[in-house]
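Okay, so here's the structure we're looking at.
One protein chain omitted, others in place.
Entry: chain A
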Amino acid sequence: MENSEFLVELMNPIHFIPSEYDFVFFDETLQEIILLSKNIIYCVSLDHKITEIKIPKIGIENQNISQIKLSPNKKFFAIIQKNDPRFYIFSVKNENENENENSIQIKYLPKKYKDKHFVPISFEWLDSNEILFITTFSLEHHHLDLKKKTVQKIGAYSFVFIHCYLYQPQHKIILLCTDLNYINIRGFQFRINEIIQIPKFQLDIPVKEMYSKIKTNSNQGKESIEYKIRSNQNNITKSISIIQLYNKLYCTHIMIDESIRELRLYRLSKHTPHRDVLRLPKIGSGFSVNVVDNLLLIHNSEIQLSILYDFGPHKNGNLSFAFSIKPFVPFEEKIFIVENGINLKKILGNNENQNQNQNQNENQNQIQNQIQNQIQNENENENQNQNENQNQIQNQNQNQIQYQNQNQNQNQNQNENENQIQIQNQFKYENQIQNQNQFKNENQNQFKNIIQFKNTIDLYKPEWKHYQPNFVFDPKDGFLFHFELDLKSVALCVENLSQFEFLLRRSNCKNVALDVIKEIIAQYKNISIINWIFDLLNKNYSLALSKATETSLTGLSSQKSQIFQLQNPKNWNQQNIKRIQKTVSPNNPKSFVVIDQEDIYYEVFEKLHKNKIVDEKFLIVVITEYIRSLTSYNIEVSLMICNRLIDLFVISNQLHKLFQFIQHRVFKDSFEIANKLIGMQAIDPKCRNFGIDILKRLDNKQEMFDIFLSYGMLNQIMKHFTQDELVVFFDEDKLKIFKSKLLKSNNDLQIFTISKVFSELFKEKYDNLKI
């Protein structure tokens, strides 16, 4: 990876001027920026579409709004007002007056319980007509009754006190911190008509680092609540996230203190969460987490580094593999600017000055080396001090990572299942998020009159808010980015097979992977590597084919039985699912993108051949290896590949090898192949024999007859078809063809004999067609 380019980049920046709006935030449920200005809500989607929603006069000043969120269908919005114990739900203003008759205005005041006032903390839209109210003491799940214009409680849970919460809209999971020390975590998943409790678990926080709740009084003298961390003044929600990696959900907790610098991952499932620990570098602070294409991306804002971790094909359920990235360059993409809800221009950004880049890279490399050395030393020391009971799996390969399963001492009050990962060696912390991260607008003169736009953007800012899976929202400067893996750069890094596996585990990697395969072949690399790659691809292809068959037999309904079922992302319609079933494997770390025969044929073999990148003989070897691999996984070789191989054998004058293939039935018998071979009889008469053999095996006399006739094989027609068959197979047109071919033969004896037979056979049927 040393020569790699930037592996992760910020994509599709959306910019707005925060000062122009009364209320600005990123809605995780809608995955849109919400901009409130006067009585209009602008929803800016990731694909740069702006929806303008007018809100009716509700008698609440925008300045007093503490929270506002639109329902998923954008027909309703809910509000919490500052210093007001009620939740409000309204319909949006609709141009259609008739529909306005159905508009609702709901005020909901949580009931008092044992003299406790339920102060609203927040709310989340679970669905277009289901909402979850979160108060200081309860979770209340309500249904929006449009007829009665009220909310109906579906379910509720009471707690001693809810200190903070974390909601993950994709899977409708909420995690609550219900004790003063922020140790105990309660979790719920909301599904249709049911709420599933996630087993309780504890965050492993040393006593001295406990968090505390600080109560403050607002200007109006009413009670409001803020949550602060005593040690570093960060909000606890910043250190906890809910992420999904390879179809598994985790609660991550970044634990930083004087002696511990770890990312802890609590696997959320129907069982008690299993804890894994990932050691973080000893340098830097301000860690935050994102997920990019099933890779864990940990940002270190102090030293402006980001690290990618891949928990790919892990053993025994442990986390297994860490992967590093290099700095990424932002703003190669076009920036999308929003002003007052109107798309103004797309301004092309540029990378900063090269010299500056170089200097900064050098500095970063120094930091990276420093971190790398530190980690190596740390691991060496730790190795020496390891408990005898530790089960170590050490990989001697320097580029690998050491995993340790620690059976921790119960006296230490630690989870018995803790698994600790140590990144031992050669781990490269060259993973700088762009230090050279300042954006300059080359076209500023052009736009300076239109927009007051700050020419540079600082990255790794403390104001950045990281949303899952891969969003960064900058409410101060008005930016929304999302991280994306730069697959082309990843592809450039592919130097060994494990890195190729890594590439194949990425979604949408198909084209890039095909380019890599093409490149490997073009370089005439060792055929063993090509074999390995084909086997890898076809293993997954075979699995996908068998799964597709199973699915078509059993239907998708059977999958619904899982208690902790993950839901499809919202944009997955049935058509998409079909496409995914065909092309992309499920989020299984052990499976990869499905690259089928069509992909390989058109993107690799055809391009290599047409552009004359490799010679025919080598291409034959490669295609043969591909066929071997397909065959070993019992996948039928497609006709186009067979045809291409036959053509290559002919071009390269290796017909004897083609005959061996046919003899060993490497190609499945088909009329197309038979026809092709018979058509090649001028090149070598043996081709005809092999073609006829195939026709025999296919046992379709009509097809055989047509092919014989088309190639003028009159003797064969007369010899191998009974008179009854001839009467059936010959129609008027075919008889004409036969007649013309017979006359062309200039063989008097043949013409005489056959015409005699035919005059008898077709006497009644085609009297006028006597030969």
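Following the convention adopted for this analysis, a contact is a pair of C-beta atoms (placed from the backbone, for glycine too) under 8 Å apart; a residue touches a chain by one contact, two chains touch by 3 or more; residues count from 1.
Just so we're on the same page, contacts and distances are computed from a predicted model.
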According to its UniProt record, the missing chain among "WD40 repeat-like protein", "Pyruvate dehydrogenase E1 component subunit alpha", "Aminotransferase class I/classII large domain-containing protein" or "Vacuolar fusion protein ccz1" is "Vacuolar fusion protein ccz1"
From A:632, A:670, A:723 or A:740, the answer for touching the chain not displayed is A:632
From A:144, A:695, A:709 or A:735, the answer for touching the chain not displayed is A:695
Those residues of chain A that touch the unshown chain are 526-528, 531, 621, 624-625, 627-628, 631-632, 656-657, 659-660, 663-666, 686, 689-690, 692-693, 695-697, 715-716, 719, 749-750
